[in-house]
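Each remark here refers to the structure printed beneath this line.
With one protein chain held back, the other chains of the complex are shown just where they sit.
Letters are used for the chains, namely A, B and C, taken in the order the chains are written, and counting of residues starts over at 1 for each.
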Amino acid sequence: MANIGFIGLGQMGSPMAKNLIKKGHQVVVYDINKQAVNELTSVGAIAADSPAKAAKNNEFIITMLPNGKLVEQVIFAENGIKETISSNALLIDMSTIHPLESDSIRNRLAAINIEFMDVPVGRTSTNAIDGTLLILAGGSQSQIDRASEILLCMGSEIINTGGPGRGIRVKLINNFMSIALNALSAEAATLCDALELPFDVAMQVMSGTPASKGHFTTTWPNKVLKGDLTPAFMIDLAHKDLGIALDVANQLHVPLPMGAASREVYSQARAMGRGKQDWTAILEHCRFCSGLKK
Amino acid sequence: MANIGFIGLGQMGSPMAKNLIKKGHQVVVYDINKQAVNELTSVGAIAADSPAKAAKNNEFIITMLPNGKLVEQVIFAENGIKETISSNALLIDMSTIHPLESDSIRNRLAAINIEFMDVPVGRTSTNAIDGTLLILAGGSQSQIDRASEILLCMGSEIINTGGPGRGIRVKLINNFMSIALNALSAEAATLCDALELPFDVAMQVMSGTPASKGHFTTTWPNKVLKGDLTPAFMIDLAHKDLGIALDVANQLHVPLPMGAASREVYSQARAMGRGKQDWTAILEHCRFCSGLKK
Amino acid sequence: MANIGFIGLGQMGSPMAKNLIKKGHQVVVYDINKQAVNELTSVGAIAADSPAKAAKNNEFIITMLPNGKLVEQVIFAENGIKETISSNALLIDMSTIHPLESDSIRNRLAAINIEFMDVPVGRTSTNAIDGTLLILAGGSQSQIDRASEILLCMGSEIINTGGPGRGIRVKLINNFMSIALNALSAEAATLCDALELPFDVAMQVMSGTPASKGHFTTTWPNKVLKGDLTPAFMIDLAHKDLGIALDVANQLHVPLPMGAASREVYSQARAMGRGKQDWTAILEHCRFCSGLKK
Partner (left out) sequence: MANIGFIGLGQMGSPMAKNLIKKGHQVVVYDINKQAVNELTSVGAIAADSPAKAAKNNEFIITMLPNGKLVEQVIFAENGIKETISSNALLIDMSTIHPLESDSIRNRLAAINIEFMDVPVGRTSTNAIDGTLLILAGGSQSQIDRASEILLCMGSEIINTGGPGRGIRVKLINNFMSIALNALSAEAATLCDALELPFDVAMQVMSGTPASKGHFTTTWPNKVLKGDLTPAFMIDLAHKDLGIALDVANQLHVPLPMGAASREVYSQARAMGRGKQDWTAILEHCRFCSGLKK
């Protein structure tokens, strides 16, 4: 059994804290929302009236808050965690915040010898309730070893992301890709609808192509990720096909803001000499345009 | 053995015609590129010096051309297919062209009792060589039954798309989604790189989420496709997370044109009252903004 | 008095033809819309039942049609202008069409010794009625000299755009800029509204800055157009200010699709080394990304 301070009892934090209690840990909770605190004390938590008090004498301090400014505040502001945290405690931020803010917090804490991990979670609030979250652990191997038992009370799977700051980074990439992809998928499905093509027919075809399987494990590994840009499908042709789709969509009154943006990316890649390269060379183009590769 | 006219001997058409010959069919070929024609006659094809001659006396006429204007031309212009095609022949356009142009060609041909199918192909030029293309058959059931044996000389799998015009439509949707997704994936991978996060760590996480698995078979079926918009993950939060990603990317000099476009889509969905709905409601939003749903 | 054939009696063409009649010219008209033809004959025009007949024996043939395909058709299809036009006639296309289509038409006509000018018009249908259109004359000096009297029946100002094909090009650039700017202005005005800032206050300030005066004659001439990229206002700062605007807009639920796209352009310019250059260097960046400048 461990002594745990838990700060932030929102839609995710509340069920996560409950799961810690269910597994027999002693949990001291803090939130500005008194009702959320009462809900937790009714199932066995101890209430604290400040982050400092929630942190005091506990081995693990967990924060689950809406943004980095709040994380910074509950740690460093008056009556913050910093004032009472034990020298051998481990502070675990499970919030989804700005990675560079997370880095800055970790660095400020390192300067005063407080250990910090970035451990955001994947999946949904249903998984938070069931204790089946995906745990994205950022920290040293020894930190991860130490925290694993606690983390597995809240989630069913831990991914060791390979070092401090990487948990929050991988969360960011995953969310960016998932959320933007959702909007792009909606554009495709809407165009499908406007073409009076049943979505299940489109799905049947797409289920066997990168449209649905993605590129990371299909088109990229044997081409751009290996440095082979000889064309299986040329950027010039990809650009042409996007042009047809945009033409049709504009005739049918289907706005495709992401599709339109993507065509200009291919257009730029062509202008900068990649028209005859494989379409996966778009990755090289994006890296070049970010100053990451000459 | 069938008698086949084949027009368009490019990177795809040439190996497709060869595969028909290998399977024992008699193939009369036409292309403006004499070298491409010679290559085919050297393996047993008969050369024609016009589309009209390639079409004459053949049961199947296949076109595989770069755009709809050319397809229209080889059919309707002087010395075109129309002049000689037999009344019981089947004209199969395997090109990737504008669906509304394909519709118009089919309608013009129907008016003079010529049967037409839209049968574009999926996969790559390697599959064209191996005869393992994906065949997206648009046409009536009887047309598909009649053409199947021929089509399976060029591909390994036929998908009956459910009617005339649907082959070319499903090709369009699949290509739009695949090609735009490739550019979005490049944005995510570039941001990953700029964050100094190894791509395989990101991949490990994304392989279990919609970032890599897509939304069509994961988040959508139990929510928006069922009409349930209660939030598993709210549009407001998705919008917030995109904002963090764009902030980070702009700090790190990674342009995200598609990511930026997607944020404005979420912003618009929020402004129009969907902030507290599930993120899959973006589909409903896109349909509304296309005039497809009130 | 000149003999003129006029093809295309739409919202613009009809009043233009009327103005030619008013100034005493003899005008033979053609349109597929019989009512439009009748309206013209009632004010003195002669009806023709094909483009060929409208062209016959006339010194000037004017086309005013919705798109390039139609222009091509009335010239080259059966019963088209080409069949009857006199060897010394001048064919003037006043439609707004695709410049590369216009080039192609001019070249095909040149091959058979028919003179062609591209002379699209500016301003609105009200000006078409008043005879105060802006005439954008593309053609040789001698063609412009020859056509001027006729053109000035329809417009109040001729701009000699400097050569064949330039009339239609300048029209394209002007329309692109005007139409896109309209949407960008709407984004700014909507943000203004959401900030509860009276538009007239914003206007008062913007009337003295590039926001309203544009960049072509204010910030560009002494900087990028002269090759001076030392910063009066750095790209890094412009990027920062756009970021603030997007932050505010996203907080206030104002979608800024064009604003968002523009930030990624500045971001890319920074990534590619232009952060400390003057903001007008965005022009150089765009030219570089179009392959126009190394």
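The rule is short, and it goes like this: a residue touches a chain if its C-beta (ideal position, glycine included) is under 8 Å from a C-beta of that chain, and two chains touch if they have at least 3 such contacts.
In this text, all values refer to a predicted model and were calculated from it rather than measured experimentally.
Asker: Touch as defined at the start, partner being the missing chain; which of C:N38, C:N57, C:N107 or C:Q251 qualifies?
Answerer: Hidden-chain contact among the options goes to C:Q251.
Asker: Based on the whole complex, identify which of C:H25, C:R169 or C:R270 touches the chain you can't see.
Answerer: C:R169
Asker: Please identify, in ascending order, the residues of chain A that touch the omitted chain?
Answerer: Residues 239, 243, 246-247, 249-250, 253-257, 260-261, 263-265, 267-268, 270-271 of chain A touch the chain that is not shown.
Asker: Mind listing the chain C residues that contact the chain we can't see here?
Answerer: 96-100, 122, 124-126, 134, 136, 159, 161-162, 166, 169-198, 201-217, 219-220, 232-233, 238, 240-242, 244-245, 247-248, 251-255, 257-262, 264-266, 279-280, 282-283, 285-287, 289-292
Asker: In terms of residues, what is the contact footprint of the unshown chain on chain B?
Answerer: The missing chain touches chain B at positions 257, 261, 268, 271-273, 289-291.
Criterion: only the chains that are shown with their structure count from here on.
Asker: Hey, how far is the Cα centre of chain B from the one of chain C, in Å?
Answerer: 34
Asker: So the centre of each chain is just the mean of its C-alpha atoms; given that, what is the distance between chain A and chain B in Å?
Answerer: Chain centres of chain A and chain B, defined by C-alpha means, are spaced 32 Å apart.
Asker: Averaging only over C-alpha atoms, locate the centres of chain A and chain C and give their separation in whole Å.
Answerer: 47
Asker: Give me the residue numbers in chain C that touch at least two other chains, ranges are fine.
Answerer: 257, 261, 268, 271
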